[in-house]
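Quick notes on the structure that follows.
A single protein chain has been removed from this complex, and every other one stays in its place.
So, subunit A:
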Amino acid sequence: MLESLSSSLQNVFRSLRGYGKLNEKNVKDALREVRMALLEADVHFRVAKDFTKQVRDRCLGQDVLESVTPGQQIVKRVHEEMTELFGGAHTDFNLEDRPAGVMLLGLHGSGKTTTAGKLAHYWMSSGKSVVLAACDIRRPAAVEQLSTLAKQEGAACVAPREGDTVPDVAARARREASEQQADIVIYDTGGRFQIDEDLVHELEEIREAVQPADTVLVLDAAIGQESVEVARRFHEAVGLTGLILTKLDGDARGGAALSVHSMTGCPILMTGTGERPEDLEPFYPERMASRILGMGDVVSLVEKA
């Protein structure tokens, strides 16, 4: 994942090797290429612009220009800046309540239902008990999908009954979870576009009914420039506590990952890296930045300069 960004950036750093001593012009040239690489990786254009500007400012300092290993200094600056973009430190779910509530929401087909199953798997394998709440009553077979996943994981699943509204289902799931002394309730909601007021209203109703500690946006990592807008609108409409990025296994770019935190302030909690229940990982900003920059490789490359 993110290979194409990674390889473009490594090319840029490799070219810096040819410069010998750095000056304002070759830093600028290199950063123009960095900006193009970021744009081609779907990093939001504003983030790409700010990012390259920050790095430039950091790189044009005397300590970098006069360093004996200026290329390495630049990589280091880019790495620091990128870690910041990803959110700095790792953030976890808020699981203090009992039952703790986690509401999942997002665009159509982003991976909410699959992620609900994965989270159940994740928490249940550390000994917690989980209840899944099927709060998508619109899409054909959405409830069957979640209940199949629940059965697979051995989690309880609360499905809508005849005449139930979505908040009814959510409230019943919460009640049953309390009675069973379950640790966590995961609410799977229907796919929606942020601009659809009815559906945003429905999310608000669910939230009022069950007051989940976490309201998490599930975002497909392959989403283009709109990722930021989507996250921002959901954040404005319902107040997000975090994000889960899905489908990072197949996405060679994933600029969304680099854009959403800085534009919304919401932490990335986890990433989905496949279709199976175990394909979910906690997100660590620093590790992700190192991975993209292929730190080991780049540093050794630049050292040869």
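Observations on the structure shown:
Assume a contact is a pair of C-beta atoms (placed from the backbone, for glycine too) under 8 Å apart; a residue touches a chain by one contact, two chains touch by 3 or more; residues count from 1.
Rule of thumb we're sticking to: contacts and distances are computed from a predicted model.
UniProt records the chain missing from this view under the protein name "Signal recognition particle receptor FtsY", selected from "Branched-chain amino acid transport system permease protein", "TRAP transporter, DctM subunit", "NADH-quinone oxidoreductase subunit I" or "Signal recognition particle receptor FtsY".
In the complete complex, the hidden chain is touched by one of A:D92, A:E236 or A:E275, namely A:E275.
Across the entire complex, the residue among A:V34, A:I206 or A:I223 in touch with the chain not shown is A:I223.
Checked against the hidden chain, the listed residues A:G109, A:G154 or A:G265 yield one contact partner: A:G109. Touching residues on subunit A toward the chain that is not drawn are 4, 36, 39-42, 45-46, 107-111, 113-114, 117, 138-142, 144-146, 148-149, 152, 193-196, 220, 222-226, 229-230, 247, 249-253, 255-256, 275.
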